[in-house]
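All protein chains but one are shown in place.
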Amino acid sequence: MVTRTLAELAAELNGHLLGDGSMVIRDVAGIREALPGDITFIANSRYDAYLDETKASAVICARDTRQTAVPLILVDNPYLAFQQAVRIFRPDRDRPEPGVHPTAVVAEDASLGRDVSIGAWCVIESGARVGDRAVIMAFGYVGPRAELGADTCLYPRVTVREDCVIGARCILHPGVVVGADGFGFALDQGRYHKVPQVGNVVIDDDVEIGANTTIDRATTHSTRIGEGSKIDNLVQIGHNVVIGKHCIIVAQVGISGSTEVADHVTLGGQAGLVGHIRIGKGAMVGAQSGVTKSVPADTVVTGYPAVPHGLWKRLQALLQKLPQMLQRLRDVEERVQKLEHEDAEERVR
Amino acid sequence: MVTRTLAELAAELNGHLLGDGSMVIRDVAGIREALPGDITFIANSRYDAYLDETKASAVICARDTRQTAVPLILVDNPYLAFQQAVRIFRPDRDRPEPGVHPTAVVAEDASLGRDVSIGAWCVIESGARVGDRAVIMAFGYVGPRAELGADTCLYPRVTVREDCVIGARCILHPGVVVGADGFGFALDQGRYHKVPQVGNVVIDDDVEIGANTTIDRATTHSTRIGEGSKIDNLVQIGHNVVIGKHCIIVAQVGISGSTEVADHVTLGGQAGLVGHIRIGKGAMVGAQSGVTKSVPADTVVTGYPAVPHGLWKRLQALLQKLPQMLQRLRDVEERVQKLEHEDAEERVR
Partner (left out) sequence: MVTRTLAELAAELNGHLLGDGSMVIRDVAGIREALPGDITFIANSRYDAYLDETKASAVICARDTRQTAVPLILVDNPYLAFQQAVRIFRPDRDRPEPGVHPTAVVAEDASLGRDVSIGAWCVIESGARVGDRAVIMAFGYVGPRAELGADTCLYPRVTVREDCVIGARCILHPGVVVGADGFGFALDQGRYHKVPQVGNVVIDDDVEIGANTTIDRATTHSTRIGEGSKIDNLVQIGHNVVIGKHCIIVAQVGISGSTEVADHVTLGGQAGLVGHIRIGKGAMVGAQSGVTKSVPADTVVTGYPAVPHGLWKRLQALLQKLPQMLQRLRDVEERVQKLEHEDAEERVR
């Protein structure tokens, strides 16, 4: 079991300690669940009230946090420092040993790097290439000529179809499907004819893909996911979509064919993007929004159809005022009627 | 083949028979598809018109149903009674025999209860525990130290990752992923750094989870699903979410991290909940709604952002009136202009 004094921990996290440095920390925890012996964190000053309630022995906080009864480690980026603390107290204990499980079916002409770990019941097809130290857990499927980079990890039950390419240090969670056919059909005389999807998927380094997410292969050329992008569970990415670097795509997002998402974009959960549009660099799309046209860089859009977030908020506020507007309209109609009536009387006199 | 007379069936279902008790029933069916020899049901008086059309030999109905040509069994809870009827006429014939399939890979230190059934190509990892009479069908994966309660059934292709705990009498459908990593990344200098997800998932007794649904493990501590809750297909449940007892979560719902759902909540299909909120006991969220803040107990909310259902209906009705409101506004503007004009003329005179 790993332990650290608070002073040691503050040094490792490049933090400034407020409190007793000799205190012993034995684990990490969320602020509500933490118990004595745990260190926790607050990444958002909105939750500062928890500082007075937590049972944690210490809290990792932003530099400007006020002093409290509980010892603090003040850092530049509390969530980042917490991440480091988790790695200290909870080293990964389930990383499989290198080796090929005797039940794995590996094609003779597949190429396996040094120290790969291939689990039970895996299938590595002809011409596939697996990089050094890559891990493929149980039921992994790597199709003909597909490639996995070094140190990439496929959790159990990942499917990578033929000719798809995955970079280094990627993490694919259970049930991910990379390279299923894009959804393309030509209509002729009332019947749909399949357009063969002969492209592939290319995923750059350091990408993480959540459970049961699907990324379709391109009709021709490649569907692409840029370096460092993180994709949550149950996301659908259509054929010929291009995702930039360091994007965040939250669960159940759907992106239609040929849409481009530039670098550093965030897509909120369940958002939907139509095909053939472009989301500019640094843009953010609100959860559940429906994006029907291109979004400029550094813009936040919300709603269906998605509009700039400020406009959306104004429209939402006005919507809440509709009952009041209708009443005011009725009132003014009555007042006008009264004026008209008096006017008529005046004329009669 | 199972048969019952209508009199026998009425007795078994604690119902009151209206009609010929000697009639022989041989199967169950939906009211539209039912044929002579079948018994069917109506759970909602909205569908009473079907009573005159159905070809069924008898119908299970609420106690206050009017007499009709077709024989009726009147009960307190028709859907519940129909459920019992299905169990009578269609006993499960595919429950696998106890035993471990020769192709299953079971770790030496895994613990298997009495009369478990483990199917082809299953993987039971080190330290896993499987309760008595549990069924794990083909391609099941039970990770290191994961636990399954007694009589729990995993349909083919279920993934339960390390350290997750599943109670007794649970049913997990194909493609379910329990315990994939939560979606947590710390942003530092334009790159996202993975926050290790070292918690687990704890699922209580009598929970059912639909096909390809994903339930993420907690960052620390546990993502929890309460006793008796029923979750449909393709649902996403984020890290550290806590679901209460006897909830209904319809297909494609998404629940963001750390949100709490109290007991007896119903979430409609495709609804989305932001993180760190609380849905009160007995609340209902409409289909496709986007819930952006906590919901009090026993409240029905709808829309995006979700508001109380009554308010939402009023706003929807007002929206439909917008064309008319605009016209009334134009009219009153004209009338005011006319008054102003006359007023000016008056002054001139």
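Every chain is named by a letter (A and B) in the order it is written, and numbering of its residues begins at 1.
Note that in this section a residue touches a chain if its C-beta (ideal position, glycine included) is under 8 Å from a C-beta of that chain, and two chains touch if they have at least 3 such contacts.
Everything numeric here is computed off the predicted structure, so don't read it as measured data.
The hidden chain makes contact, of the residues B:25, B:70, B:138 or B:300, with B:138. Within the complete assembly, B:252 is the residue of B:65, B:117 or B:252 that touches the hidden chain. Although one chain is not shown, part of subunit A still touches it, namely residues 105, 121, 123, 139, 141, 143-144, 157, 159, 161-162, 175, 177, 180-181, 183, 185-188, 190-196, 198, 212, 214, 216, 218-221, 234, 236, 238, 240, 252, 254, 256, 258, 270, 272, 274, 288, 290, 304-305, 314-315, 318-319, 321, 325, 328-329, 332, 335-336, 339, 342, 346.
Residues of subunit B that touch the chain left out of the display are 28-30, 33, 77, 79-80, 82-83, 86-87, 90, 92, 94, 103, 119-121, 138-139, 155-157, 171, 173-175, 206, 208, 210-212, 228, 230, 232-234, 246, 248, 250-252, 264, 269-270, 287-288, 303-304, 316, 319-320, 322-323, 325-326, 329, 332-333, 336, 339-340, 343, 346.
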